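Only a single protein chain was left out; the remaining protein chains are all shown in position.
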Amino acid sequence: MKYLRVLFVFIPISIVLELMHASPIFLFVASALAIMPLAGLMGEATEEISVYSGPRIGGFLNATFGNATELIISFFALKEGLFDVVKASIAGSVIGNILLVLGASMLAGGLKYKTQKFNRGVVDVSSSMLLFAVIGLSIPAIFTHTINPELLNTSRYEGLSVGVAFLMFAIYLLSLYFSFHTHKDLYGSEHEETVEAKWSLKKAVMVLVGATVIIALESEFLVGSVEPMTKAIGLSEFFVGIILIPIIGNAAEHSTAILMALKNKMDVAVEIAIGSSLQIILFVAPILVFLSLLFTPMSIVFNEFELISLIVAVLIANKVSGDGQSNWLEGVQLIAVYIIIAISFFII
Amino acid sequence: MKYLRVLFVFIPISIVLELMHASPIFLFVASALAIMPLAGLMGEATEEISVYSGPRIGGFLNATFGNATELIISFFALKEGLFDVVKASIAGSVIGNILLVLGASMLAGGLKYKTQKFNRGVVDVSSSMLLFAVIGLSIPAIFTHTINPELLNTSRYEGLSVGVAFLMFAIYLLSLYFSFHTHKDLYGSEHEETVEAKWSLKKAVMVLVGATVIIALESEFLVGSVEPMTKAIGLSEFFVGIILIPIIGNAAEHSTAILMALKNKMDVAVEIAIGSSLQIILFVAPILVFLSLLFTPMSIVFNEFELISLIVAVLIANKVSGDGQSNWLEGVQLIAVYIIIAISFFII
Partner (left out) sequence: MKYLRVLFVFIPISIVLELMHASPIFLFVASALAIMPLAGLMGEATEEISVYSGPRIGGFLNATFGNATELIISFFALKEGLFDVVKASIAGSVIGNILLVLGASMLAGGLKYKTQKFNRGVVDVSSSMLLFAVIGLSIPAIFTHTINPELLNTSRYEGLSVGVAFLMFAIYLLSLYFSFHTHKDLYGSEHEETVEAKWSLKKAVMVLVGATVIIALESEFLVGSVEPMTKAIGLSEFFVGIILIPIIGNAAEHSTAILMALKNKMDVAVEIAIGSSLQIILFVAPILVFLSLLFTPMSIVFNEFELISLIVAVLIANKVSGDGQSNWLEGVQLIAVYIIIAISFFII
C-alpha cells in the first residue's frame, strides 16, 4: 500500500484546483486520487491503535473505520441531496467488493498458486449474513416496485426505510457481539500473530484524525464536482455512483486483498471482500438513512439495477464461499462479469 | 406442547361469541386461539396411532395429517371463494416455516448450545425437493405475469393449474415411496427409538376424529370472520392470509421444532420446517386446486409477493441445509427477515 503514497501530491493539487475554480473533471480526478492514499493511511492508523487497545476494541475500530471513507463521501453526497448517487454507491460498493476486489485477488493469487484453498468457517458466516442482509434489504424495494412507484415518497415508506435501517443496524451490533464475544474463537486464527506497534499511540490517533479531516475536505470537493462534471462529459450520475465512487472508496481494500492473495492468505482476501460488503449494507447504509433525517429523509428503496447488482453479489459470494477454493479462471470470470455490468451501466 | 392446552377454553368461548354474533375481531382471535392446541392434539393422536400401525403407515399418517389444520382452514376459505386468502396462506406457510419456525429454533437452540450441527443427508434431499417444487410452481406464475395478466382466468390457464397440481401431487406420492421404501435407511436415525404408546388405539382414533371435527368448526368461525374483521380494522385480506393464518396453522410445528432445538436435535427442527413447507406445496396446494373444482376452479398462479416469498424461502432453506450448522445469530437474522417481510406486507 506504500506505493499509493505518491498520490498524496494530489491533496495540494486538488486544493489549488478548487481555489482556481478549475474544470470539474480535473477536480473530480484530483480529489479522487487524493482520497485513495488517505483511505489507506486511515486503515493503517486504525490498526496501530488496535495494537494498543487490545483485540476487542481494535476489532470494533477496524469494523467501524473500515468503510469510513465511503461513509464520508456519502455524507457529503447526502447533504447535497444526491440520493441517487448515494444509493448507487452503496450497491456499487457491494458489487465492486465481490466482483472486482475478489476477482483481482483470485486472479493475482491464482497466477502464483495453482489452487488456493480457504477455510470455509468464517467465510460461511459472512456469506450467510450477506444473503440474509440482501434479502432483507431487497424486500421493501421489490414490493415497492411491484406495487406503484408513485407511492415511493410517502411518509409510510419513510417509516419502512427507517424501520429496516434500524433492524439492519441492530443485526450489525449483534454480529459484532457474535464475533467478539460468543463466537470469537471462530475468528481466532487471524488474531494469532502478536503484532508490535510501529507508531506511538499519540501518532496513530493524530494520523487518524488528520486523515479523516482531509478525506472530509476532499470528499466535499469530489461530491461538489459530480454534478457539473456529469453535465460536462455526458456521464450519468448513476454511473458515477455505482462504478466510480466505489472504486475510489475501496482502493485500500483492493490493495490489501490482492496483497493477501499473493501471500496465499485467500481466507483474508475473501473475508475482506465479503465482510466489507456486509459492513456497507448493515452499517453504512443504515447510518446514512439515519443521517438523512437531518436533511431530507432518504428512502432505503433501491432501483432495479441496484437490486440486480446486490443479488448478483449474493449469488457469487455464496458460490465462492461454498466451494472453498479458487483459481485464476474464477478470478477472470468475476472480472469479466464486472466489466459487462460496467459497460451496461455506461450504455444506459 | 402441553402448556398450549389452557387455550382449550377458547373452544366454548368462540362458540358463545358466534352464537352472540359478537364482533368479528373477537371471534377471529378466539377461534384462532382454539385451533392452536387442537392442532397440537391432532399431531399427538397421529403419533399414538403410528405406534400401533408400524412405521410405514405411521409415517404416511404423519405426512398427511401434519398439515391437516391448514388444509381444513383453507378448505373453508375456498368454499367462501376467498382465493386470495388461500393462496396467500400457502405462500405464507412456506415462508413462516422457513423463516419463523426455523429462526426461532435456531435462536432458542443457539442460546443454549454454541453451535448446533445437523446431518446434511435428509435435509439435503428435502431442500433439493423444495428448490425443484418452487421452480415448478413458479414457472406458470412467472410466465403468466410476464405475458398478460388478463389471461389469468381463461380456461387454458385452468388446465395448466390442474396439470401442475397433478404433477406436484404425483411427485408427493413418489417422495413417500422414496422415503418409506427405496431410501428408508436415509431416514433411519429418526425412527431408532422404540416408542411405547401412551394411549389405547381406540382413544387415539377418537381424539383424532374429535380434534378434526372441532378444528373444522373453529375454521368455519375463523374464515367467516375474516371478511368483516378486515373491513372493521382496515387490515388487508392478503395480510391475514400470508401472516396471520400461517401462524395459527403452524403453531404446533412451531413448538415442536423449538423443543427439538432445545434438545440439540437440530436435524429434526430443520426437517420439520423444510418438510412442512414441502408438504404445503406438494400436498396441500394440489389438493386445494382439486377441491376447488367442486366450487369455482382456483388457479395455481401466485402473485408477485407470494413468488418472492417462495423464492426467498428456497434460497434460505438451501443456504441453511448447505452449511450443516447453525447458531443464534443465524436465528436472529431469519427472524429479522421475517419481520421486514411482515412489515412490508402490513404497509402494502
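Labels A and B are assigned to the chains in the order they are written; within every chain, residues are numbered from 1.
In this section, a contact is a pair of C-beta atoms (placed from the backbone, for glycine too) under 8 Å apart; a residue touches a chain by one contact, two chains touch by 3 or more.
Quick caveat: nothing in here was measured; it's all calculated off a predicted structure.
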Touching residue (missing chain; options B:26, B:52, B:178 or B:290): B:178
Option touching the unshown chain, where B:24, B:110 or B:140 are the choices: B:140
Residue among B:71, B:95, B:108 or B:160 touching the omitted chain: B:160
Chain not shown, touching residues in subunit A: 114-115, 304-305, 308, 312, 315-316, 319, 322-323, 327-330, 332-334, 336-337, 339-341, 343-345, 347-348
In subunit B, positions touching the absent partner: 120, 124-125, 128-129, 131-133, 135-136, 139-140, 142-143, 146-147, 156-157, 159-160, 163-164, 167, 170-171, 174-175, 178, 182-183, 318, 322
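One rule holds in what follows: only the chains that are shown with their structure count from here on.
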Subunit A-subunit B separation of Cα centroids, rounded to whole Å: 40
